[in-house]
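For reference, the structure is listed below as structure tokens.
Shown here: the complex without one of its protein chains, the others still in place.
Letters A and B name the chains as they come in the text, with residue numbers starting at 1 for each one.
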Amino acid sequence: MNILSLFVLIPVLTIVGILFTKDYKQTRVVSAIGMGIQLVLAGLLIYLYLAERNAGNTAAMLFTYDTVWFPTLNIHYSVGVDGISVAMIGLTAIVVFAGIFASWMVTFLSREFFISLILLSSGVFGFFISLDLFTMFLFYEVAVIPMYLLIGIWGSGPKEYSAMKLTLMLMAGSALILVGLLGIYFNSAPGGGQLTWNIQQIARIQIPIQMQRFLFPFTFIGFGILGALFPFHTWSPDGHASAPTAVSMLHAGVLMKLGGYGAFRVAMYLMPEAAQEQAWIFIILTSISVVYGAFGAIWQKDLKYINAYSSVSHCGLVLFAVLMMNQTAMNGAVIQMISHGLMTALFFALIGMIYGRTHTRMINEMGGLMKVMPFLGVAWVIGGLASLGLPGLSGFVAEMTVFVGAFQHTDVFHRTVTILATSSIVVTAVYILRVVGALLFGPIKDDHFLQLDDAKWYERFSTITLIVSIAAIGLAPLWLSDMIGSSLVPMVEKITGMSIAGLF
Amino acid sequence: MTGTIPLMYFLVISTLMFFIGIYGFLTRRNLITMLMSIELILNSVNINFVAFNKYLYPQHLSGHFFSLIVIAVAAAEAAVAIAIIINIYRNFKSIDVDKVDQMRY
Partner (left out) sequence: MTDFTYTILIPLVPLAVFIFVGLTGHKMKPIVSGLIGTAGLAFAAVLAYITAFNYFWIGHTAGTGYTSIKAFEISWLHLTEHLTIKLGSLIDPISVMMLVVITTVSLMVHIYSIGYMKGERGYHRFFAFLSLFSFSMLGLVLATNIFQMYIFWELVGVSSFLLIGFYYEKPSAVAASKKAFIVTRFADLGFLIGILMLSFNTNTFDFQTLVSPTGPAITQAGGAAFMGLSVLSWSLIFIFMGGAGKSAMFPLHIWLPDAMEGPTPVSALIHAATMVVAGVYLVARLFPVYALGAPDALHVVAWVGGISSLFAAVIACTQTDIKRVLAYSTMSQIGYMMLALGVSGFGGHEGLGFMASNFHLFTHAMFKALLFLGAGAVIHAVHSNDMSGMGNLRKYLPVTHATFLIACITIAGIPPLSGFFSKDEILVAAFEGNKALFFIEYAVAGLTAFYMFRLYYSIFWGKETHYHHTPHEAPLVMTIPLMILAFGSIFAGFLPFHNLVTSDGLPFETPTEWSIAIPSVLIALLGIGVATFMYRKVTGVPDKIAGAFSHLYKWSYHKFYMDEVYLFVTKKVIFNLISRPVAWFDRHVVDGTMNGIAGITQFASVKIKGFQSGRVQQYAFVFVTGAIALVLIFVYLW
């Protein structure tokens, strides 16, 4: 059995296991065990991957497995990983695991809740291991659809509206992606012969440039919608605000990363010439995202909205870095995806925990929470510091790599947008500290808060898992950045059309 | 025999029956009458089948077979339809088709 297929299989088995549980206590234990195994497996995968690379295996994809699935259209079930996908799988496993513990007290229809959540995660895992565009798209849909149910049923506030908005916008993105993928498929053999969905095979040929010009915007915007590309980001604040805790965590932490991952693994990698030509449009949009999201966050009063806008800003930086099209910036993009995934998951988890106690998410109604819940307060401060890019936590590594990479372009346009994007670190500090000050510090505004208790064991478990991951990347980023960087070499060579000197 | 009655006569009859059926189906509000109209339409088709078969391809029997199938289907359909009508009657205390408009926006 191929180790990668296990990543799809274990969630399915967990779902089957959940069907046999009797009450929410059993359900959550089964879910935790299943996702715990998944986390261990992800760790094992990283270890095996690094061992294989150290043993000198230089193949682009490792642990590959390929079997024909639907011969008429030449659709394969084809899996394999490189350093980027391994890193993303690790991220997903951590966030899902933490998410299970963050939803420990979901008692309403808990079986259905955990089934949807795990189904979603299996879609995400499937997406990251797929090498076949069609199966990749299939898994993408599997990941997006349960979101509707999760928000619509277990959400809060105007949940039907938000769920519908989110789903419709993401479906619009899917439609664009589908057009792009079909276009790629039908142009995958320009010299005649068998058409293919396989990314590695398509990367070897050049899609005709006229077709690229037409297909690139479809694919990039399609994935960009999921990656909160300005101006298609508005599903994010509403969706996140209404979603239950674990769903926000998974959505902002992992699902938005499908956008960034798809944007460069599919759009940029397979259509580099069009990417070169059209990059400037998207660079403008993404640098707007970065600054605009940060400024948007300053004015918000709802914690979830603040974090949603902050995600717009940080995810904007991911796409921004991808479009910079050099080794360093793209490396930074992937690290930023992981870093943002972890810290935004931490934030949403904490928001959920605080909301569960204070029953409000409005920062002007809270204050002085550090005194009554020191654990959550400290965790929040750590998350905030990671978000504003404090060295020693993951955000710094990601941002610096992106900025140094973006600065390698010498022309005025790139310089300007780079400095613009860099300035977001100040704005980020403003809104993060504003929240920290209003939420945790100062006098306690409401006497009811004095009776609140600090985090329970499962909440601590969830929080600590994420904090440890953030700190691990922040303190020792070298292995991660090298793992990603070495896998980026073939992609960057294809995208820039130049062979790059061996840094790794 | 074939020389005596031209094909056109059959077609005229069947066309008349067809449009009487259509007319009945569209104007009558009673479900039973509408069912009868449908029978008229089906039978007009049957006449067409048999007539064309006889006049154009005397050596084949396909048209006859089709007529037989249509008759069989019509019988089954009548059974199902009357069952539906009875159920509608039980639910609405009426077999007026205008009363049964729950399947709208």
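Brief remarks follow.
Just so we're on the same page, a contact is a pair of C-beta atoms (placed from the backbone, for glycine too) under 8 Å apart; a residue touches a chain by one contact, two chains touch by 3 or more.
All figures in this text were calculated on a predicted structure; none of them were measured in a lab.
Residue A:Leu385 is the one among A:Leu323, A:Met366 or A:Leu385 that touches the chain missing from this view.
The omitted chain makes contact with chain B at the following residues, 22, 25-27, 29, 34, 97-98, 100-105. Contact between chain A and the absent chain runs through residues 165, 168-169, 230-231, 233-235, 237-238, 292, 295-296, 298-300, 309, 327-328, 368, 370-371, 385, 388-392, 396-397, 400-401, 403-405, 407-408, 418-419, 422-423, 425-426, 429-430, 433-434, 437, 440-443, 476-478, 481-482, 485, 500-501, 503-504.
Please note the rule applied: only the chains that are shown with their structure count from here on.
Work out the mean CA point of chain A and of chain B, and you get 61 Å between them.
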